[in-house]
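Removed from the display is one protein chain of the complex; every other protein chain stays in position.
Here the chain labels run A, B and C in written order, and each chain numbers its own residues starting at 1.
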């Protein structure tokens, strides 16, 4: 396939190969999970046993030691060829565990105690720890969470509501961002809580057009008491800073891969199906209208793969460039802009590719039992991925290009 | 609303007003019918009692005496603002009953016996006769039906399979095209049969991505015995002729209106919902990204309405021009081309408008219980409407423009 | 041709027929005028003698008595099939003379003295009076002219600079908008001056990519002294009001027709040229890629014609509706929005159609001597037409749709 994303590192190759080995079984279970509107536990068992779920765990602790963002993206593309819901769900855990692996390595490099992190990473390896994450609430954006941690004598009391908490039904832990105000100011903070924390109440309310097996229910935080140490400051509430920009960009960029994977799968499906079909007396593949349509889909695919790959490589280069020196906030906005450009092109392109696959295949792809119908619903989730919404992306990209730096 | 389609005749006004009065109840029942995957009998009762279902029945027999194709389109647009499934379903009956009304008038003008037709038209008025129609079979196109009527001593024995037989669960009769070969050649013929004809077997197998309440099941014809008089010759099998072109164009053009109606409804829904919403501290309607998105949707709506209206008016003018003089086949191809251009623009535009409405409204529109999610599924049916498929339309239009006349 | 704009009135038919009769000669002179970068006086002689230039002059005074905006648009479309430059140039005079004809009729209806207006309208008929108009200045917009009329004891002294003063090399008079401040406030005003007014200095500086024969030079106003009565108040400087909205919308809408006319002409040219060509051994018209391309161009043409026609008809209806009752400013914004939607679709569509004609025709259309090369340059002027620029239109349309009324 033209411009297909390829492993950039040895660890990436192992991860992507492992993901590849799961495609068939993911695809096989996808229709049923979609019908049941349930996240599929077998898929997660496979992700754990194949090593994909713990790909970021360092080699010395038994993981693949994945490091490259580009390879992470390709892993998600690969999984989504089997099932989009599963791909976006495991991406949550990959994002958080990447952070933990980096923290482990930094701590170790400083010669400090790593037992706690080591333990957690091994639990990720074994599947005892399964982490979901969310930064979404109704009526606000990532920078302005309304869920708030209010200091009390035991630490903080958290109240609020998180939505789109993908993978939460299978998770043991949940990472999230919060607001916290104190004498020093109005803070953007983060925390990670066990799912069985009192007051943390999953709502079992996920019932969407697509991505039905992603378990993206909402979770209520109802007087959740946490200790003082459970909160980590990220910056000022409502304001971009370098770290928040970098993490929001690289943690969400792989999600874009899920929609490319769905599109690739839909396109392949249509091409395979029509390869032996006739319409009236003509082989379908010899119809010039079909050839034009397929040509257009191929161009879109080439374009989506190329820009996603370029964004992945740019991100890896950015991280390498700033491994020891901090990044100016303008450069972080440029990184975010690259992610946004890739997201814009791929999200829209993927929807179009799936729709063209439906055109090429004809009416049978519109029946509910057909995988293409599910893919058409799943792929529409792409534009909702955070940040920025389709109503925000062009303006943001334009501002960054014009040097009109967004502060929020 | 800009360039909204408007009644052209008094009969049209009555029909469209009647359709308008049903929007609220259609909309109210739409979610349930979609969930149940069932055509909604109450909607059809309302269509009958309001007079919409019998709009083409001549005034002297108690109908509205609808005549204008443009008004027929506007009726379908209007109904689809309430429910797309219902709009495409009743279009079947409108198409067939229009033909019956014309036959009645022609017969009467010749001073011949009209009792039979009069009886049928009155049954349409009362709802005793409800007619669905189909021209679709798997793996072939409208011109090359494989369902065949084979002469025997009692008349003809029909075998075959029809798909997308919209409205059939509520129908008393079913119109369709067939193949029939005899010594004179290979014929394209049509017939209309009572649904309870032995061997006519509805499959109750409609379960699609969208238009779930349209009852578009497949119907098996299993040794269906009909009399010699039940078959009407349309022309040569596999070859366009003037009448077939005209009827395929004008009978399907109103269907395009269903997708415009869905898009209008989705757009209105989004605008209404956001009119009082805030995101972070800003009123959503004041966000420039939202304004750009809405602006783009408005342009698309204006464009879809304008071209559909132009196609409707061109069709009415065509029919008037050829009321007494037959139309050259080249002109019939040009009429079909006009329909195809309108179909191309509206089908694609409508999908885009609904998608933009989802962008504007945000994640809530992606939940299954939200009407927008249903509209997103329903509106995707547009490109499948016959003839021509998206993989055929541009080539057909180009050929006609270039004078490379398609024979099949 | 599908959805071609057609005369709506008898006066329109006469005007459009007259325009039609000029196409061949306009086309014949277009290349030379473009090369010379000069407005073509013979074209204007023909416009006068054919009656097109004075179409709005009432019948009783010897004109065609044109009234319909839709017919005005169709006239411009027709002329632009011959030459785009000429079409946009005469549009200036048509806009101003329409206003004069309306003033004449209103004055007459009130039983007042009409000698002055009558004289002017007869001079338009004879060609003694030729009027250009402009509302454009660098770095500002139509509502905020910086050219200012400052009161002195003789009346007003005007200083400033107008650009894109189309048709000015052949004009005897020039209409324009100005700023004027007095004790009552900051006013938007208009004036019409003889071209030989001292201080009114045409710059002979028009040398553009396209529309080279439109004479759109800039004009300096260098201490131009006018009498007190020469100034007419339009409203508050920098603020929309109903009349300004209506006049800006309807006076510029016909300009959109020029770009449709160019596109029609380019498309026809390509189709005519390829009709007898072969590429390798195949007739060009039988190549499926060419058929697809032509099909796409036909769809675009259908779409452009339909929306321009819809906008014209909506404008005529608006004017009729508000013949005696004033229009609410919201409705005037909606009229402007309709013009903007049509402008957006047609300007972009026309550029695309000409480009597709170049694709279809191949390299020969890219040579400088080929009319298609000129059309490609001419058609790009469309998006610059006032108001609003492409960087403004979507936001404006969105705001109006959302009821966020723009005050400026």
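In this section, a residue touches a chain if its C-beta (ideal position, glycine included) is under 8 Å from a C-beta of that chain, and two chains touch if they have at least 3 such contacts.
Note that this is a predicted model, so its numbers are computed, not measured.
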item	value
Which residue of C:72, C:339 or C:376 touches the chain not shown here	C:376
Listed residues A:140, A:172 or A:288, member touching the removed chain	A:288
Contact with the hidden chain (one of C:29, C:179 or C:293)	C:293
Chain not shown, touching residues in subunit A	2-3, 271, 275, 285-286, 288, 290-299, 302-303, 305-307, 309-311, 314, 334, 337-338, 341-342, 344-345, 393-399, 401-404
Interface residues of subunit C (partner: the chain not displayed)	136, 138-141, 144, 163-164, 207-210, 238, 277-280, 287-290, 292-293, 351, 355, 358-360, 362-364, 366-369, 373, 376-377, 380-381, 383-384, 389-395
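Note that only the chains that are shown with their structure count from here on.
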item	value
Distance-maximising chain from subunit C - centres being C-alpha averages	A
Computed distance of Cα centres, subunit B from subunit A, in Å	41
Mean-CA-position distance for subunit C and subunit A (Å)	51
Multi-partner residues of subunit B (at least 2 other chains)	288, 290, 292-293, 393-395
